[in-house]
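Reading through the structure tokens given below for one structure.
Complex shown without one protein chain; remaining protein chains in place.
Here the chain labels run A, B and C in written order, and each chain numbers its own residues starting at 1.
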Amino acid sequence: MVPKSGKNLNIPSPRHRPGEEPEFDNLDIPNAGTVSRPDIMTDPKQMFDYANTVIRVLDMKNNALGEWDPKLSPDDMRKGLYDMLTTRIYDDRMQNMQRVGKMSFYMKSTGEEAVSVAQAMALDKKDMLFPSYRQQGLLISRGRDLLDMMNHCLSNSKDNCKGRQLPIMYTWRDGNLFSISGNLGTQFCQAVGWAVASAYKGEDAIAATWVGEGTTATSDFHHGMTFAAVYNAPVLLNVVNNQWAISSFQGFAGGEKATFASRAMGYGMPGLRVDGNDFLAVYAVTKWAADRARNGGGPTLIEHFTYRASAHSTSDDPSKYRPEDEYEVWPLGDPIERLKNYLIEIGEWSEERHKAAMEEINAMVIKKYKEAESFGTLNSGSRPEISSMFDDVFKEQPDNLRRQRQQLGV
Amino acid sequence: MVPKSGKNLNIPSPRHRPGEEPEFDNLDIPNAGTVSRPDIMTDPKQMFDYANTVIRVLDMKNNALGEWDPKLSPDDMRKGLYDMLTTRIYDDRMQNMQRVGKMSFYMKSTGEEAVSVAQAMALDKKDMLFPSYRQQGLLISRGRDLLDMMNHCLSNSKDNCKGRQLPIMYTWRDGNLFSISGNLGTQFCQAVGWAVASAYKGEDAIAATWVGEGTTATSDFHHGMTFAAVYNAPVLLNVVNNQWAISSFQGFAGGEKATFASRAMGYGMPGLRVDGNDFLAVYAVTKWAADRARNGGGPTLIEHFTYRASAHSTSDDPSKYRPEDEYEVWPLGDPIERLKNYLIEIGEWSEERHKAAMEEINAMVIKKYKEAESFGTLNSGSRPEISSMFDDVFKEQPDNLRRQRQQLGV
Amino acid sequence: MAKMNMVQAINSAQDVMLERDDSVVIFGEDVGYFGGVFNCTEGLQKKYGEQRVFDTPIAEGGIIALAIGMGVNEMRPVAEIQFSDYIYPAFDQIVSEASRLRYRSGGEYWAPITIRTPCGGGIRGGQTHSQSPEGIFTHVSGVKSIMPSNPYDAKGLLISAIEDDDPTLFFEPKRLYNGPFFGDPKQASQGWDKHEKGEVPEGYYTVPIGKANTVRMGHDLTIITYGTMVHVSLAAAELSDYDVEVIDLRTLIPLDIDHIAESVCRTGRCIVVHEATKTGGFGAEILSQIQEECFWKLEAPIGRVAGWDIPYPHAFEWEYFPGQGRVLDAIKKVMEG
Partner (left out) sequence: MAKMNMVQAINSAQDVMLERDDSVVIFGEDVGYFGGVFNCTEGLQKKYGEQRVFDTPIAEGGIIALAIGMGVNEMRPVAEIQFSDYIYPAFDQIVSEASRLRYRSGGEYWAPITIRTPCGGGIRGGQTHSQSPEGIFTHVSGVKSIMPSNPYDAKGLLISAIEDDDPTLFFEPKRLYNGPFFGDPKQASQGWDKHEKGEVPEGYYTVPIGKANTVRMGHDLTIITYGTMVHVSLAAAELSDYDVEVIDLRTLIPLDIDHIAESVCRTGRCIVVHEATKTGGFGAEILSQIQEECFWKLEAPIGRVAGWDIPYPHAFEWEYFPGQGRVLDAIKKVMEG
């Protein structure tokens, strides 16, 4: 009855597979500086075009162009650069430590550092962050001690998550950063709830949340969009379109049919699509959306158009499903290189200072890591108290858990 | 800490509440015949406007106007009118029978008959229907014997659902109508699965599915949209915007921010918004979308702009939350009246024939109902075999169910 | 003291908490202006304003996510799931998120949310308005499950739940809203006004979470039950020739096993009764714990009376429902072997 293969069934497939020559030639990317910057209170109905373009400030010749240029001070830009560098070096170090067996797992954010670092800078410290697992730059930009981050990743005796979570699933209450979930997308509508509470209390703080483009298919994405629209919640809803969801390219989330930013239209909120590798552009759209939200303008959806330069995680081998050098031809370059070159261009940075900064960060990361190891790793040294594994299931330990703890003899 | 009431929290509220004078004066509704009809294979990106207007053929002066006029034969229109009338009379009768205790529950589709009847006519019999609970016109138009429908609603010995479902949750395999679920929205992505299978098999049949506007908030809606877009499934995704979801007006599904049809844009599919009380317009957009799907053009989202004239169900009292006469000022009138008047206008119908048709249908419904009662009602007469309640949990009855059946002594 | 039915008691609990604590808000489908499809929030929006009692989109997963986010922002949301048959779309948010948040964050965040949801059958609701899904949640670590059987307990437990800093599932046996139900639909229904548990204080009070209640003392056999089946079991106990003790659990998780074990070890015989389907139901857990605690005192196998392992069939509601007859049969079997 059924033919040997599906006749009219359309299955998306990516531009290239291993062994093929990667190219992104006909990607529709406008020149930097060409997209106008609307007033923050613009009616979303007028904003369809912003979801179908790419908002860019930095061109590939190290100029900052157009209405979206946030005109950051050199100090701010240097802080951004420094934090992005720290994120990358931290990621590299941690991945290596995973490779040598000190951790069970790791996930890098290489190539996407501008998203988290620029956004953290454009938001206030009181704003609440509901990230996915690939925004470690948020913690770094907000000043989380790398030692604490490492302690968590090592599940050691100083891990504030008490050894309960996989590495990179950070929690940081003092930094207004929510507990990262292993279940994709769940934070999206939770962030809306947080924002609704802020509006309810008449407070000025807003919420921001992140999902990958693959995660837009989850129900949580839709719930977040719907609830944010209905209650006009002061929240930034970010989609990091890094082209890949493990081995599935963005077409499996619908990215070949429409931009992710354009989802916003159907909910009546602005959707902005931004060059995610352009620190200044990411900063600018984030500021725009944050100002809008604080002004009572409600939610904004931001699509960060970027590329996942590394493997999905340490459990993944991307050369099985994409050309190994695909990242090198990514037309929007590398966020660190681009900001660095711009700062050099305007005389606020130099190759020497860059090299020195890298060395400084490297040394610091190594030192912190040594210190972290002294509190234990997953396989050696000290761990959290074993008995603590029965805590925090509930606020007070119920009898069955007390008995189970006793049975284990701890 | 928290103020006595939410300061900046936006809670949507409907135009009117009981005791207020209903009006829909500033509803943005274009004149009939003014919207153009694009080619069926038009790129969805070019179709934003169709989601933000109202496609209409019949004006309020009984003219059929514009490019969308499907030019149906008088016979077809009379069949449509007859089936809509049957649906309404059937609904009224069944509701009355519920009131006198013959059934546990009932739900009318009054005011929305054009949606189901015109759509059933515009689709092929081989096309598979995945309705919500408010499209009984689909069965009627496809020729389901009212006796069978009644037997189901009465949960009697002839109920093809064997007494297991609430009234109105029809199943009709021979009519290619899926089993209606009590859980809102679940059918939406199932219909996509059916359509994907049809494409896989290289068959010509398409699927169609319906949800209310309130149900667009469910995860199933989003999944249906996403999967249909990704696999380019030949499916019609219908949203019946009848303004109310029990007591919640459409603003609680996001309807104040954007039209439901415009959701389509973000998934890269056409979204058509149609006057749901205009039989000819509903027929025409359905045909357009069906032709597109059959042609390999993939899914279309259709928003039927209509009004739920009756209570949500027999468990509901709408005068508690909306003006009782709101329906009377609904600017798009009544679908039956409009088609009837048009047919009269063009000399293909008359008040007398209408009266005669109503009487005929009435008599038929009464007769069928009597016959149905002879097979039992929920509270008297015969029922399905009690032992059958243990069947169909699985294809073969497992031991635990056999034992439970024995324990019950049946 | 006032006469209240269970709807009024539940309404009153929310009223009291809205009044006492500005961080309490109530939301769900149709709970605002309309006051809920069972009237459990009737009048509350009018009294406290749209921002404190409001409708939501029809997305149970979104409702619970909203509640979690608000809870993290120092509020105490009370979310209604209109029928517990419709709680499944929220399953991931309840199980993976609300229930795990405190644990996974090392205690830095938690979800002080209350989820109210009508459950149970006996109202001709068919398979999608009759389910008792508590047994799916009692397997989940990190969420408390409560099911009251009368207005007094309902109000006191609901206030406790709202004040609790852990997520709580508050199952409301809808068949009991207007009066106790003894399992026979042909018997004239009776209101709560004649029942001592229909006497409810108007103000604030609590009934503690995690404490079972012996509602009938007896020497021969213990029935462990909760929700609607408390009344059915009591009625069966009256009809029985034996001296039957009946325990109303009130809270399922955490389970008051000490209270249960004391009784069963004393009577030596036991039946567990619930309306949910039998296989894998919470009755199996109760039975298992009793078996563990009282094995040497048991004089007969512990009986289970429960719904059959089928969806709740519309036309066979009363054949599905475990009524007095089935409880009596079980008593007989456990007493006489």
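Note that in this section contacts are C-beta pairs under 8 Å (C-beta built on N, C-alpha and C of every residue); 3 or more make two chains touch, one makes a residue touch a chain.
Because the structure is predicted, anything quoted here is derived from the model rather than measured.
Every visible chain touched by the undisplayed chain in the complete complex is listed here: A, B, C.
Of the options A:177, A:253, A:343 or A:361, the residue whose C-beta touches the omitted chain is A:253.
The residue from A:110, A:218, A:238 or A:341 that touches the chain not shown here is A:218. Taking the complete complex into account, residues 61, 85, 88-89, 91-92, 95-96, 100, 103-104, 127-128, 135-136, 138-142, 253, 255, 276-277, 279-285, 287-288, 291-292, 295-296, 298, 300-302, 304, 309-311 of subunit C touch the chain not shown.
Listed by residue number, the positions of subunit A touching the unshown chain are 1-7, 9, 11, 13, 17, 104-105, 155, 159, 162-166, 169, 181-185, 214-215, 217-219, 245-248, 252-254, 315-316, 320-321, 378, 383-384, 386, 389-390, 393, 400-401, 404, 408, 410. Contact between subunit B and the unshown chain involves residues 128, 130, 159-162, 164-165, 169, 171-173, 178-179, 181-183, 186, 188-198, 200-201, 207, 219-220, 222-224, 226-227, 230, 391-395, 398-400.
FYI, only the chains that are shown with their structure count from here on.
Put simply, the C-alpha centre of subunit A and that of subunit C have 41 angstrom between them.
Put simply, the C-alpha centre of subunit B and that of subunit C have 35 angstrom between them. The multi-chain contact residues of subunit C, meaning those touching 2 or more other chains, are 25, 51, 56-57, 59, 61-62, 74-75, 89.
In subunit A, the residues that touch at least two other chains are 196, 200-201, 219, 222-223, 226, 230.
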